[in-house]
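Have a look at the structure below, then the notes.
Only one protein chain is missing; all other protein chains are in place.
Take a look at subunit A:
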Amino acid sequence: MSDLTRLTAAELADKIQKKDVSAVEVAQAHLDRIAAVDKTVNAFLYVDTERALSAARAVDEDVAAGREPASPLAGVPLALKDVFVMEGAPTTCGSKILEGWSPPYDATVTRKLLEAGVVILGKTNMDEFAMGSSTENSAFGPSRNPWDLDRIPGGSGGGSSASLAAFEAPLAIGTDTGGSIRQPGSVTGTVGVKPTYGGVSRYGLVAFSSSLDQGGPCARTVLDAALLHEVIGGHDPLDSTSIDAPVPPVVAAARDGARGDLSGMRIGIVTEFQGDGYQAGVTAAFVQAVETLKGLGAEVVEVSCPHFDYALPAYYLIAPSEASSNLARFDAMRYGLRTGDDSANSAEQVMALTREAGFGAEVKRRIMIGTYALSSGYYDAYYGQAQKVRTLITQDFEKAFESVDVLISPTTPTTAFRIGERADDPMAMYLADLCTIPANLAGTPAMSVPAGLSDEDGLPVGLQVMAPALAEPRMYKVAAAFEAARDAASGGALIHRVPELEA
């Protein structure tokens, strides 16, 4: 019954509880879909058929026994980004240096998913250590965008976004350090949410840039993302930066928003994120989205955030600096690859040979940039100055949120680019994160919701909604209202216009 893969997570959970369908049938339908299309899409690095079916059976037993569901998503399949550890499932982070490594413990996110009865199908492809915007930096080949197989599905979480758009999974987990949830969401016509920093535990998330990394939900609808957000969010004593506060009520906000009334909501368009450098079709879809928001009763004004122009350079100093430190753990001693251990080479030589063989070009570039930025003599001009710019960006947000409830912009300046197009030009690749980075630097929540299709290439465009820290309900309300209006205006959800993949 292949149409099970077309349903939303909320619909699937409901059908399972009503015994219209079993969780095992749902899991099997998605596993069949993966078997049929993933050779083409390459969204998954690992599929855990046995454990997925056994988790589904446990949900069916609960239903048969009349027990309360473990969560509102019990029995719903999910694709887990290969940067979160799961005991007994290989975790590679898209890197050869971790190929074959089997983690001895579960990440908090993994544990919460399992306890919620969510059926984890497997681990998804990503740019190596989450560094990239296309999945081309994966050591295991790029994932492909189901809208156009010659194009990238975004990155770093391109496996997760591709799995949603290819109907291989209704839910996925991503991590967003500079846009790695939102930009893949934008270019695949799916929903991606970066929660407030500290809103979702980082325990068991392989660190790239610790002060920026944030796990979050990916889905095909705003409500599904909200349901997943409430499952994975919350305080975790194992993560010292975890926020000790209840998860914001995002499901209620999404349901409220779906009623389509945004009167009283003040929305600010970020002045700096429009104009030159934005693809015409992206601008057109964004302008159309603004009209839709006005039609829902929102008051829309323009707000300048002058330091946002400096977010990209500040990010490409701060993130590589933290990465150069975090990735020092890959030293060929305790886990992962070891090369050149021939009894002649010293530990230090083995370390350098292993890191040379195990890391890809982008990871090496970023480690060296971070090493440079942290060197004495350069520290003040680079890393120190970037940290000050970070303060100014946070202040821009604070000032903006004095006059508006949420900020909006295109999620990324272009639609999905072609595989290979930017592979040899690191700076061109970095521009994909232009609009998403400020929220990472400030630690504030932001999400991408499909805005429409670009006129010139028929590819999805994302609308980014940004909110103050812990004010996720506002952005979910706006996104849900917009989604409902957009779907009504074009006769159905955007995602159902994705071309049928040859099975």
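In the analysis below, a contact is a pair of C-beta atoms (placed from the backbone, for glycine too) under 8 Å apart; a residue touches a chain by one contact, two chains touch by 3 or more; residues count from 1.
Everything that follows uses one rule, which is that contacts and distances are computed from a predicted model.
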Query raised in the report: Under which of the names "Response regulator", "ABC transporter permease", "2-oxoisovalerate dehydrogenase subunit beta" or "Aspartyl/glutamyl-tRNA(Asn/Gln) amidotransferase subunit C" is the non-displayed chain listed in UniProt?
Result: "Aspartyl/glutamyl-tRNA(Asn/Gln) amidotransferase subunit C"
Requested in this report: Out of A:114, A:441 or A:480, point to the residue that touches the absent chain in the complete complex.
Outcome: A:441
Query - Among A:111, A:182, A:390 or A:477, the residue in touch with the chain that has been omitted - result: A:390
**Report entry** Hidden partner interface residues of subunit A, rising order
**Finding:** 101-105, 196-198, 211-212, 237, 240-241, 243, 307, 310, 313-314, 316-317, 324, 328, 331-338, 341, 343, 345-353, 355-356, 359, 361, 364-365, 367-369, 371-372, 375, 381-382, 384-392, 394, 426-427, 430, 440-444, 469
